[in-house]
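In this view, the complex is presented without one of its protein chains, the others remaining in place.
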Amino acid sequence: MDIAGPFAPVLLETLSACGAGAVLLVDLFTPEARKSRVGAASLAVTAILFLAAWFGMEAGGETATLFGGSLVLDGMAVFLKRTFATAGLLAVLAAIRYEDRLPRGRGEFHFLLLSALTGMFLVSSVGDLMSMFVSLELVTLSFFILAAFRRERPESVEAGLKLLVLGSLAAAFVLFGTAFLYGATGDLTFAGLRDHLASLRGAPPSRDLLLGLLFVLLGLGFKIGMVPMQVWVPDVYQGAPAPVTAFLAVGSKAAGFALVLRLVTTVAGPGTKDSLQLLFTALAFATLFYGNLAAIPQTNVKRLLGYSSIGHCGYLLMGLAALGPASYYDESAAASGAAAILFYLLAYALTTFGAFLVVILFSAATGSDEMDDYAGLSRRSPLLAASLTVALLSLAGVPPLAGFFGKFMLMRSVALTGPAGFGLLVAGAVNVVIGLYYYLCLVKRMYVHPPKDASPLPVTGPTAALLYALTAALLILGIFPGAFVTLASDAARAAFGVGG
Amino acid sequence: MEPVRFLGLSPLSWVVAIPALTTLGILFTPSAAKNAVRRIALAGMTLTFGIAIWILVQAAGDVGLDASARVLPRLAQKVEWVRELGISWNVGADGMGAAMVFLTSIVIFAGVLVSWSVEDRTKEFYLSLIALVTGVFGVFVSRDLFWFYFSYELAVIPMYLLIGIWGSTNKEYASMKLTLYLTTGAVCALVGLLMVYFRAWAFLKTPYPSFDLDYILMARDAGAFDATWRGMDFQVFAFPFLLFGFGAIAPMWPLHTWSPMGHAAAPSAASMLHAGVLMKLGSFAILRIAVPALPEGAVWWMPVVAVLCMFNILYGGLVAIAQKDMKFIVGYSSSSHMGYVLLGIASMTSLGINGAIFLMFAHGVMTALAFALIGFFYDQTHVRTIPDLGGMSHQIPFIGTAFVFMSMASAGVPGFANFASEVMVMFGAWQGGLKWQAVVAVLGIVPTGVYLLRAVKGAFFGPRNPRWDGLRDAVTPFQRLPFLFLISVLLLFGFWPRLLTDVIGESADELAGLLARAGGG
Partner (left out) sequence: MAELLGKLTAAMGTYGPAVLFYGVAGLVLASAAYAVVAKKIDHSAFSLMACFTGVAALYAMLGSDFLAVTQVIVYVGGIMILIVFGVLLTDRLPVEYRQISRETVVQGLAVAVPVMAALVWAAAGTSWPVVAEAAAAAAPPAAGGTDPGTTAAIGKLLLTDYLFPFEFASVLLLVALVGAARMARGGAK
């Protein structure tokens, strides 16, 4: 069902921007004693967005554009918007469980969550470099304030500051790269970039264009936590309020990959394919091993998840490395890599929130994020322990969970590049084992070690329902992925221009 | 050919679906209702056992019939699952698969019974146990590489929880080691599977690639795997990924070190499944996937296996002699017995492969019996080292007797299924030209006898030890059921091996024929 007609490309953006404003107004007119209404309003907004994204948009329709190509709505954009809408809903649900710990300013907190979400919706369908920069900054700015939201805690301020300073550096890279791209092509739109490359007829593009691309990719690499732009990740993950960390983990990564995919589908062609594949293979190698090896010695859950998210960025980069040398079924492999990225992002969103929800509930009850304090959680609260275990195993890529299927798709797409992708395939396989090790270390604490403090941790009914729903979603995505794979695959094939 | 369906699913699909549904049923049972959990598990596994018997009977009835009159092909079912990736739910069985499904259903049936006494987190225990066995069944019936790998991984992870939570002796280290070894093996095999998948597609050039085993075999016949890969013969390059990947769980020397430790640490039912079934996944996968897909690679690598399996047999046997812990003895003995299975495969003869599959079955039942017995007394004594035990036959004569039966089966005394199968392996090895190995395999029986007799003597015979006066024997029929059941299975197939060897024979003939053609060409 298409409920917005020609305005479909701005449907969700408009709704969420208006919703954000509405939340601020509700906050203004609500007395201090009734502040939970603010969360309810925010929840209502994200619920509407969720429904509109999943049931109010055509996935397989024609590509629609608005504002002279500034906004593009294609299958890839729809898939990403659905992922973002899901993440936004979960972020608000998590924030509601967290907001008692906020000194004040719930309205602002929810406003910023929604403005970040607006930015993500925009990011998924931008059609030119200028809109890309504005929407990317909308996401970054919202997150920087959210990370520093608990100003009374030095860690939180540090997280915000790191995000701001390094985020500005990344923004500078993106802008500088944009300038180079404009200089090389005389056009700011992705379509213009594509036309320019097509006019080269397979000849290598000029150096300023390549440098522009590299700078933009490095700037986006900051958002996705790619080595060598990953330094902010652990500190920010640890310092930011937990719902923000979860939303940042999912949203920033997915937003960054949305743009990287947009850029790569635009520029991938006979002249650039080999060098892009080489670049992404190298980046995937470095990111995979850095993230997963550095996660092993961690003792803080949020830091552990931070490093592991770098590792997950490495897996996602494998999908880009599947561009493949031209001699094999290149377009299909490239499209299957992009489809795998889309699917993985959705699975990763659900899994990450599953894990962080437990982290939020646990630290609300005990005030700790240390892994050692998770000892014996299965005796204190079987539900929390089981939910976290399922989420961790999904992150590790164990069947029958969503994360397994995502990793399987990524490795498969690399395998389709033949001997050229063989090294990366082995690296991916090795990292699955490393990942499994450190996730199991946390599972071991929860199930094997005796509790230090045996007091039970009660879970309220709605929270339990949410945990069950997330677990069910992970199982469904893992066992019955067909419909989602079809959506992702069609979107990716359309983006790469592969028929059939 | 009228397909056999029950409520839309083939009995082979039900073999996986029933444990999966049982897992779900247990998930929605409250933790406090421990008896309900146990009964759901037992009901589900009894039903699966019934289906497995039915499948085996059909397989036996098919022997010698024309292809059109057979029942087994009618059990195959294929449902498209993910079109873009070429994944389909594709189940099918031959004699080898039917035998393995039967073995699994026996072991899990007995396993559910002996786990009745688990009181700590009962729900989670049965959840892990049945989830594990769902994966095992999935491996044995699936004819799609994706589901094969999916089930294989699914079988590994619950073992971590089973050992980590309900285990004993060094369980944290053992469970982590086991999981990491097996997962490393699994991902190594995955790399091999994906290479095969890619080559098949790149050669056949169909619109979509496919994980269907029949598609892979079609590609093999078309010559897809005769290419080179970075200057090497593709089959020779890819085969070790599958061989050592699956070999880690087999457990092939030197990748076996997780195994005795894992056996020792695991709770009874987990040890039973682990040694009885899980280890068979490795050799089954080699026979089901690796050899049929890459026969020339197999011919190239089998001499290596023939050497490695000697280490399994001798090293496992000799180390077992030095052990004091009963579970370690059985653990090392398993690694030794699996050496015979690998020898049978390496012989590349129909007789040897038939014997290997039969031995997988016999050893599975025997070792399940062993761990069930050890678990039974360990629950009460809390020690299993031979010097601490002794004279227990005075207090628990039934368990003692059953243990003697188990030892005789394990040592290869005629009358038990193990004897028949080991003889087949040895003859097969001789026939296949592995004469030295056949001699060593015969000699390998000597240490087996030594460590088993030591165990029997040390634990059960000798003067009455007052320390064990409080031990309770298995007296009620319900308690005795799993032990009697397993012993009778061993005796049944020991006296009448043709019940199984005929069923397995055609699969073995086919594999041996394939290898002979690959070796000749």
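Lettered A and B in written order, each chain numbered from 1.
By definition in this document, a residue touches a chain if its C-beta (ideal position, glycine included) is under 8 Å from a C-beta of that chain, and two chains touch if they have at least 3 such contacts.
These numbers come from a predicted model, not from an experiment.
For the chain that is not shown, the touched chains among those present are A, taking the whole complex. Remark: the omitted chain is touched by one listed residue; of A:42, A:86 or A:131 this is A:131.
The chain not shown here is touched by just one of A:44, A:66, A:286 or A:494, and that residue is A:66. In the full complex, chain A makes contact with the omitted chain through residues 17, 24, 66-68, 70-71, 103-105, 108, 111-112, 115, 118, 122, 128, 130-131, 133-135, 137-138, 141-142, 144-145, 148-153, 180, 184, 206-208, 210-211, 214.
Please note the rule applied: only the chains that are shown with their structure count from here on.
Residues 328-329, 336, 339, 378, 382, 386, 393, 398-400, 404, 408-409, 411-412, 415-416, 418-419, 422, 425-426, 429-430, 432-433, 436-437, 440, 443-444, 447-448, 481-482, 485-486, 489, 500 of chain A are the ones touching chain B in the complex.
Partner chain A is touched in their complex by these residues of chain B: 31, 81-85, 121, 124, 135, 146, 149-151, 153-154, 157, 160-161, 164-165, 171-172, 175-176, 179-180, 183-184, 187-188, 190-191, 194-195, 197-198, 201-202, 207, 209, 229-230.
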